[in-house]
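Data block below; observations after.
Note that one protein chain is taken out, while the other chains of the complex remain in position.
Labels run A, B and C following the written order; every chain starts at residue 1.
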Amino acid sequence: MRFLIDVFKGLWSLFVGLGVTFKYMFRKKTTVQYPEIKKPLADRFIGYVKMMYETEGEFAGHTKCVACMACVVVCPVSCIQVTHDKHPDPTKKRIANDFILDYTKCEFCNLCVEACNFDAIIMGHDYELSFYDRADMDMILVKDKKYNDDLYAASRRQTGSEYRPIIAPREREIVDVINKREHEERLKKQAEKSPAQQSE
Amino acid sequence: MSEQLTHSASKKAFRKDIPLIDQIPPRKKHILRGLPESELHVEEFLMNIGPQHPSTHGVLRLVVSMEGEVVKSCEPDLGYLHRTFEKISENRTYQQIVPFTDRMDYLGSMNANWGVAAAVEKLASIEVPERAEYIRVIVAELNRIASHLMWMGAFAADIGALTGFVYGFREREMILDMFEEICGSRLTYGYIRVGGVAEDVTPKFIQMVNDFLKILPDRVTDYHDLITGNVIFIERTRGIGAITLDEAISYDITGPMLRACGLPWDLRKEEPYSLYSKFDFNIPAYFNGDCYDRFRVRMDEIMEAAKIVRQALDGLPEGDYKVKKLARNIKPPVGDVYIRQEAPRGEYGVYMESDGSIKPNRVKYRTPSFTNLSILPLAARGWKIADLIAILGSVDIVLGDVDR
Amino acid sequence: MAHALMFYLFAALAIAASLAVILHRNIFKSATFLAGMLFCLAALFVLLDAEFIAVVQVLIYIGAITILIVFAIMLTTKINDEHKEQFNSQKFLAPILALGLLGLILTIVVKIQWTTAEISPVPSDILGLIGTALLSDFIFPFDVVSILLLVALIGATYIAKQEDRKPLVTEVDETGEHGDGKVKHALHAEEVEH
Partner (left out) sequence: MDVILGLLYVVILFSLVAVQVLILVFMERKVSAWIQSRIGPNRVGPWGLLQTTADIIKLITKENIRNIQSDKVIFFLAPILAFVAPFAGFVTIPVAENLGIQDLNMGAVYVFALGSSMVFSVIWAGYGSNNRYALIGAMRSAAQMISYEIPLVTSVLGVFLIAGTLSMREIVALQESGTWYVIYQPLGFILFLVAATAEANRAPFDLPEAESELVAGFHTEYSGMKFAFFFLAEYTEMLVACSLMTVLFLGGWLIPFVDNSQIPWWIHIFVFIFKVYSMIFLMMWFRWTFPRLRVDHLMQFGWKVLLPFALVNLVVTGAVALWLKS
């Protein structure tokens, strides 16, 4: 008799389990179809480091970073290198020339952003950080916003990646050439256009 | 549930002056030591489980000597994930250590952060604001829930119920969303810092926690229906890998594994650190010390942790979330300190020795996974290979925590 | 014609497979060849229109008995040992006996006067006939076989249920003290559950 009761108890427990899975079969699905739909990120999301630029005033387009090295010192894994130049603004001493961040080392601890006294770097919201090459993971942020954006655009054209503002040193020369050529083409077009405009 | 041991929040369960073992309620108990020995002796052979194996939860290698399907001996081979965190910590400033602890127990990062932060605070006599302590308790308990949910899923998958795995992750994801809301990361938080927490909690976070606490009991009931009550699950776990309390204590087992053996020993209750003496919660414990009881202890702990989060959320005071004036490089006076806390996997200890400079002279982490894993050869002997996987799963190891 | 061809094909295969069973050095492969031989026999039964016997042959001999043999082989020996010694201490006695047996069979085969019987078509309800025959004319041998099987079953159960196959348990005394690490035998495994 006990045996029978055990068997039926066991059978019943199996039915209860089946009920649970059956219940969820018709519930709303919890997953998100990733490349098309992206979950909204939190405001504090830690992606890659982004450089901030002056938006107004005489030096608009220049980086806010004054190469004070606070982030370099605070980084637990020493993944930041900053080279500096003389700042065009006479009231300030230095301006960052290259801000190099090695993503092979970075552990996204946010300490560099917290250490920054000038709000020169923030944490971006892009999280698709995959690379074909180790060398690609050296991210370089530069002092000139326009130049930085050009690099970004050129790199996007080059790699087809929409999320990558990052250019490896060895690619920079290529990108430079591309930009130069484009720049010359633009000049040429302008030169062609300008006589026509003059005629009007 | 009648066999569950609990003790009241008002006083400690055990007296310090009497040896612990004498205070345990006496009872007759038999512990199954593996399956019945067979007359038929078959060829003994060695099998290598891991380092890459679906059930080693990382890169753990088990050298298993088997007779047919029965495990004769089992030897864990560690070190595939060794990253010298103790040595790294000795070469960083006190603030810089915190992000590294995320990488040790990556499923209980908040608790790991807290241990280091508490150690440094004690070493440098830093007073932490009350709001910061409340936030710490909230995030640490949420992390305990997340860790146990993840463990539940992985354990169910070890037993063969693949759906439990996904369900566990589904609820864990909600907690990760909360953590993303307050600290921007989903796995390696680095949120609890020396002198407080990195950033204040947001109203949205509190809303999310409230929502989560509302649905959690339903979901836990579902888990009990799907897994705990399932006759196959009970057959697979009850009596399997049982250890006695005495063995557990002599092997220095802590956390849910110890509580499954009948001793409701929890540092949150025994040596209340932070604000734990203020909250009303129970320490679930069961008697048998087998896989099933480890499962039940953890499932009950989820509910107890939810209770603590509820209370802490209700009592969250206004104020600073971190110490306002904290030197960038803390220079604690010469001395040493040992902090121990109750992490999801057991007792997490940090020993830190200061020589007065900005970097610690010596750091030692006592991680629960490592010591808990040491019982595996004893617990798995005599069981079948399927049980070995179940026992390994029930230990709840995180290889980052084992190898450091 | 095709029928005869099939017969010779399967007969030859059966002989080849049975030779392989005894000549192959790998014991696992011998068992596999045994299964192949039994399969050829089943095919021969089909050619004789004895489909039921063929199917039962596959079901019981291949599906159960050979599998059991293979199972025992896998459990007890290092099956990957390619070169097993094929002779033991009885290697001189065995051929004499085997040759004697062969002589006996050959004598019988030669001495019997083989007559061609009238080939009666196999009745359609062969299963029913077999069943009726088993439970009427052949009830005694049938029951004897059943009893034999029953005895074998009980014997197997008895061997399996020996005293020293009790599970190993560690006993903790009433006092809660550690039971001096002694390993004792429990009366019932159920006592673990409380």
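Basically, a contact is a pair of C-beta atoms (placed from the backbone, for glycine too) under 8 Å apart; a residue touches a chain by one contact, two chains touch by 3 or more.
Bear in mind that the values here come from a model prediction, so they are computed numbers and not experimental data.
Chemist: So which shown chains sit in contact with the chain we cannot see?
Modeler: Taken over the complete structure, the missing chain's partners among displayed chains are A, B, C.
Chemist: Just to verify: which one of B:S73, B:T163, B:T202 or B:N329 makes contact with the chain not shown?
Modeler: With B:S73, B:T163, B:T202 or B:N329 as choices, the missing chain is touched by B:T163.
Chemist: Of B:F233, B:F279, B:Y292 or B:F370, which residue touches the hidden chain?
Modeler: B:F233
Chemist: Where does chain C touch the missing chain, residue by residue?
Modeler: That gives, for chain C, the contact residues 28-29, 32, 35, 39, 51-52, 55-56, 58-59, 62-64, 67-68, 70-71, 74-75, 79-80, 124, 126-127.
Chemist: Considering the whole complex, not just the chains shown, which residues of chain B touch the missing one?
Modeler: Touching the missing chain: residues 35, 45, 47, 53-55, 68-69, 156-163, 166-167, 170, 226-227, 230, 232-233, 235-236, 384-387, 389.
Chemist: In the whole complex, what residues of chain A lie against the chain that is missing from view?
Modeler: 7, 14, 17-18, 20-22, 24-31, 33
Note that only the chains that are shown with their structure count from here on.
Chemist: Quick check: how many Å separate the C-alpha centres of chain A and chain C?
Modeler: Computed value for the inter-centroid distance: 70 Å.
Chemist: Taking each chain's centre as the mean of its CA atoms, how far is chain A from chain B in angstrom?
Modeler: Measuring from centre to centre gives 34 Å for this pair.
Chemist: What residues in chain A touch two or more of the other chains?
Modeler: Touching at least two other chains: none.
Chemist: Within the complex, which stretch of chain B touches chain A?
Modeler: 92, 95-100, 102-103, 163, 167, 170, 173, 177, 180-185, 188, 190, 198-199, 222, 225-227, 229-232, 328
Chemist: Considering only the defined contacts, which chain A positions touch chain B in the complex?
Modeler: It comes out as residues 9-11, 13-14, 16-17, 19-21, 23-24, 30, 41-42, 44-46, 74, 76, 107-111, 114-115, 123.
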